[in-house]
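Let me begin by handing over the structure; questions about it come next.
All protein chains of the complex are present and in place, except for one that has been dropped.
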Amino acid sequence: MFIRFITTGGTIDKIYFDDLSQYEVGESQVQQILHEGLAEFDYDVVPLLHKDSLEMTDEDRKLLHDYIADDDGDRYVITHGTDTMVETANVLMDVAGKTMVLTGALTPARFRTTDAVFNVGMAVATAQVAPPGVYIAMSGQVFPAGRVTKNRAENRFESTDRN
Amino acid sequence: MFIRFITTGGTIDKIYFDDLSQYEVGESQVQQILHEGLAEFDYDVVPLLHKDSLEMTDEDRKLLHDYIADDDGDRYVITHGTDTMVETANVLMDVAGKTMVLTGALTPARFRTTDAVFNVGMAVATAQVAPPGVYIAMSGQVFPAGRVTKNRAENRFESTDRN
Amino acid sequence: MFIRFITTGGTIDKIYFDDLSQYEVGESQVQQILHEGLAEFDYDVVPLLHKDSLEMTDEDRKLLHDYIADDDGDRYVITHGTDTMVETANVLMDVAGKTMVLTGALTPARFRTTDAVFNVGMAVATAQVAPPGVYIAMSGQVFPAGRVTKNRAENRFESTDRN
Partner (left out) sequence: MFIRFITTGGTIDKIYFDDLSQYEVGESQVQQILHEGLAEFDYDVVPLLHKDSLEMTDEDRKLLHDYIADDDGDRYVITHGTDTMVETANVLMDVAGKTMVLTGALTPARFRTTDAVFNVGMAVATAQVAPPGVYIAMSGQVFPAGRVTKNRAENRFESTDRN
């Protein structure tokens, strides 16, 4: 079982900048999370973009789309800023035969209290278990692309299905 | 979407006892993990047993089996000690029509560095996404019951499938 | 024994802002740290300023100076940004009869890995044990004001004493 992680930026990998003594932590948070989760499967991490999701353009989404469409993998976890995660998920929906799971965090992974570890855990399981398609793993839930929205006022992801 | 969590003890909920000033932290670690994971779905937590998994008896397993078989839920996450998690998973395999995911931790959830958060994240996603059946979510992987073993020397779960 | 904590901003209390879903955590990090440190003494926390220390003006320093000079306390811990902590310490040196300890952090207290807890622990002990005067508690050391500098290239505080 092999999962390819693609990082695109967003809150999960937020880097803190001090005014003078700026520093940047290089190590991918995804690797740190997998290490702490004692994950024992084959994976690699592709740092494709490094943007807040509000700054992500149509071209960025096409880059991600084409990267996955042309790649030889079957399972993808894509870390992404939360504000436009839904839009990016929609763009990926025409890639056939692959399980693609977008996740991220409402609080940076470097914080002491963060949803990042739980979310990556959800995404990793979904990439293994779910049939091909695009999913968003956030707010403790796995949503199919096209049926999910971010409720910004409540700062959570919600299903758009009628109950 | 509703998930019933059943806690049975094990390392994930390990309580630390000092010699004199013994204390016990009452709050379930599962609830703490869901809270930090910003999980927004309906759930409850049933504390069924509180045992190291090496001490778990056939009667204990029957209790768990019958509890789930007689219950009206569809999705279960069962936290369990790791040493006999595989045996308990096997006992649950004849319960039809329900998705049951066993998980736990190799390091207590109260530790600063722990696999518990990642594992519960995996289990929660699996309970939502996987077809009915019994699964073990450990070591970064989701294993179907009956095809997984704990490699004690390496302290990890492994598939018994031939590659 | 009573310690008055005065917060002025800086990295230790750094608040993270997301682009859209901005949030601010209100609770003072000092209180959180004292709570986790199981501190059992009387104190209060005065939020006097909320600035990066590079933006701190002479007027801000005079405000802090006069607040302490006019106050009826004996022991102070002042949390402060690191870049101009030395300058603020110098300004306080003419306040007589009080023990004043400046501390802060090179990494925000909300981070999982941070020097904030250790530093506040040092400052609290120094406020109790040291004779009246101004001190900086950083980099694992307690420096008297006037004999300490921040080495920005190395991101640490150092004594200016000749060895």
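Should a chain be cited, it is by its letter among A, B and C, assigned in written order, with residues numbered from 1 in that chain.
We adopt the following convention: a residue touches a chain if its C-beta (ideal position, glycine included) is under 8 Å from a C-beta of that chain, and two chains touch if they have at least 3 such contacts.
Quick caveat, the model's predicted, so the values are computed rather than measured.
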Contacts of the unshown chain among the visible ones are B, C
Touching the absent chain when the full complex is considered, from C:I6, C:M56 or C:V124: C:V124
Option touching the unshown chain, where C:I68, C:L106, C:V134 or C:V148 are the choices: C:L106
For the chain left out of this view, which of B:T11, B:S28, B:T126 or B:Q141 touches it? B:T11
Against the chain that's been left off, what residues of chain C make contact? List them. 1, 33-34, 36-41, 106, 113-115, 117-126, 128-130, 135, 137, 139-142, 156-158
Against the chain that's been left off, what residues of chain B make contact? List them. 11, 14, 16, 18-21, 23, 52, 54, 82-83, 106-108, 110-114, 152, 155
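Definition applied: only the chains that are shown with their structure count from here on.
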Using the touch definition up top, find the fewest steps from chain B to chain C. 2
As a multiple of 5 degrees, what angle does the CA superposition of chain A onto its copy chain B give? 180
Mean of the CA atoms for each chain, then the mean for all of them together: which chain is nearest? A
In whole angstrom, the CA-centroid distance of chain B from chain C equals 44
Whole-angstrom distance, CA centroid of chain A to CA centroid of chain B, is 25
Rounded Å distance, chain A centre to chain C centre (Cα mean): 37
Give the residues of chain B touching no fewer than two other chains, as numbers and ranges. none
